[in-house]
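The complex is shown incomplete by one protein chain, all other protein chains being positioned as in the whole.
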Amino acid sequence: MTALALLLTLAAFGCFGFATDEHHHRLTGRRPGSAAKRRWRAAAWFGLTLAFVAAIAGRGWIVGPILWAALVMLGAGAVFLLLNLFLRRGCVNQRSA
Amino acid sequence: MKGGFRQSQAFLHTWSGLLLGWVLFLVFVTGTVAFWREGLNRYMRPELARVERPMAVLAGAQRFLGEKAPAAKSWSISLADARSPGAQVFWAPQPKKGEARGRRRGRRDTQALIDADGQVAHARDTRGGDFFYRFHFDLHYMPVIWARWLVGVASLMMLVAILSGIVTHKKIFRDFFTLRRHKGQRSWLDGHNATAVLALPFHLMITYTGLVTLMALLMPWAVVANYSDPAKLSDTLFPSAPAVERTGRPAPLVDLTTLVADAERRWGAPAGYLEVSEPGDAAARVTVSRSPASMLSSRTPRFAYDGVTGRPVWASAPPGGAAETAGAMIGIHAGRYADPLLRWLYFLAGVAGTLMVASGLVLWTVKRREKLPDPARPHFGFRLVERLNVTVIAGFPLGVACLFWANRLLPVEMKGRAQWEIHVLFLAWGAAAVLALVRRPTLVWPALLGATGMLLGLLPAYNLFAFPAGGLASLGVGDPLPAGVDATMLAFAAGYVAVALRVVRHRPPVRARTRRGSAPLRDVPAEMAA
Partner (left out) sequence: MTGWRRSGDMALRVVAAVPLGYAVGSVWAMALARLLPLAAAEASVTGQLVAFAICAAAAMWAFAASSGWRATWTLLLIGGAAAAMAWTSMAGGGRL
C-alpha cells in the first residue's frame, strides 16, 4: 500500500510537471494548450486522492494522513530532481537558456 | 495596497529569517540528526550488542538496582528495545534529614546503563545521540532557560518567515518545478524556493509543533489566567498515582517483568518507562508508562501497581481534547512513533529544511553582492553576514564530524570522556571560526566543506578496521544500524566534497568597479575582491 501510494504521488507530480510550459516544452518541443494543462492537472489531483486512500488503507487514520503528506513531499521532490537534473542531460543547447 | 503588501512581507521575510538564521541552522542540523537519536546512542557505543530480549534487560536492571540502591527513594528505568543500547536507569537516594528531596537526579553517580545481557554496560562514556537531541533546544555551555528562550524566539521568527515567505512568493504554483542553473542570484533563489516549497507542510508543522513543545516556557500566561499554582495544571496534564509514604517495613519488590507484561497486555502495546517509589518497602509502588514509540501522542497513559503484591491500583485518566492535541503535536514533532520508512522521510525533510535555511542565508549575500557599490570594500553588515555564514554553515558540520571522530579516538578510560567529545566539536568549530575571520570566504568555504567531507568519508573506513563486528558484519546478523549510519555518512561526505569542488570551480562574471579613478579589475572573480 505504501509503495502504491508513493508510485501514485510520483505519477501525480509527473503530471503536474508535464503540465508546465517549461518542462513540457523541453520534453516534447511543444507548449501545452490550456485544455491539455487542465487535463494533466486533473489527472494529477486524482492521483494524489488515490494516494491518500492507499495511505489510509495501509496505515490507518492517524499515521495514514501523515504518511500521505510525507509521500506527497517525497514525490514532489523526486519529480523536481528528475525534471531539472536528470532529464536535462539529454537535451542540447541548454546552457543558460 | 497589493504591491505594498507583498513588498512588506518580503521585507519581513528577509529580516525575520536573517536575524536569528544562524541559530535556526544549528537547530535544524541537530534536530535532523536527532531523528536518529537512539540509533546514534547505539552507534557511538560500538562495544554493545543489540538488545534481543528486553525483559532480560529489565530483570538485570532490577537486580542491579536491588544491589546498588536497595533503599533508594525511587528508581527510574527506561525499557530497552532493539533500537536502544540498553536500559537507562536512575535512582534517587533518600533525602537526608532536613532536606525536602534527595539529591538532584541525573548526576553521574546515580545513573547507569544496563546492556543486552542485563549487566552494567562496559562501553565508552559518551552522550551519543542524546547530545544532538538536547542541543536542539538546550544548546550548550549556557543555562537551559536562556537557550530555550533563544530557540523559542528563533522558532517564532521562523514561523513568521515561513508565513511571510508564502505570501510573498509570486507564482508559487507556476514556478513549482523551476530551477534556473548557472544564473547566480536567481539560481540561489530557485534552490531556496524549492527546498522551502517542496517540503512546506513539514516546515510549517515542525516549526509550529516545535513552539508547542516549548509553550510552557514561552506562553505561560494562559496558565496563569486560570491557575494561581501551575503545579495543579501539571497534575492534570501529567497525572500520577497518589504519592506513597515509606513505612519502614521491608518487603521484597515484585518481579517487574510481570508488571510490564500485565500493562502491555492491557494496552496491546509495548511499555516504555518504569518508576518505582520506595523499593524494598511495604508501601512500594510501581508506575508503568506506555512507550511513546507506540502511539502518536507524547503523553502516554500509565498504570500503577502495588510493589509488593503486583496488584493494579491506579490508571491514568484519558486526557481531554486540548491536552491530547498538545500531546499529538509534540509527538508529531519528535517522531518517536515513526517506523523506519517514515523516520527516513522525516530525516530527508529535515535535510531539506537545513538546506532551506542555509540557502536563504547565502542568498542574502549573493543578492547584495551584486548591488555593492564597491565589491572590494563591502559594508560592515555584509561582511558580518558573509563571515557568519561560512562560520556556521560550514564550521558547525565540521565540528559534528570531529565529534564522531572523537567518539572513536578518545581513550575509552579517559575521565570526562563524554564531555570531551563535545568540547572537541566546539574546538573544531572555534578553529573554523578563526579561519573564517582571517581568510577570504572563497578560500574558507571549500576548505571547511572539503574537510568535513573527508572526515565523514573516512570514518566508515576506520570503523571497518577498528570495529570488525560492526558495519557489514552486523548486516549479516540482521542488524542494519551500523552499516546504515556508515552509508549515510558516506553519502553526506560525497555531497560535501561535491559542493566544495563546485565552490572551488566557481568563476562568477567580472564586474568593473563603479568608482572613478581606479584601474578596472581584469579576470578577477568578484568573490576574490570581497
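Letters A and B mark the chains as written, and numbering starts fresh at 1 in each.
The rule we apply is simple: a contact is a pair of C-beta atoms (placed from the backbone, for glycine too) under 8 Å apart; a residue touches a chain by one contact, two chains touch by 3 or more.
Keep in mind that what you see is a predicted model, and the values were worked out from it rather than measured.
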item: Missing chain: touched chains present in the view; value: B
item: Absent-chain contact - pick from B:P242, B:G268 or B:G321; value: B:G321
item: Positions on subunit B contacted by the hidden chain, ascending; value: 1, 3-5, 7-9, 11-12, 16, 156, 159-160, 163-164, 167, 208, 211-212, 215-216, 218-219, 221-229, 232-233, 236-237, 320-323, 325-326, 329
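Convention: only the chains that are shown with their structure count from here on.
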item: For subunit A paired with subunit B, centre-to-centre distance based on mean C-alpha positions, whole Å; value: 31
item: Subunit A residues touching subunit B - in the complex, by the definition given at the top; value: 2, 16-17, 20, 22-23, 62-63, 66-67, 69-74, 76-77, 79-80, 83-85, 95-96
item: For the subunit B and subunit A complex, residues of the former touching the latter; value: 174, 176-179, 181-183, 194, 198-199, 201-202, 296, 332, 337, 341-342, 345-346, 348-349, 352
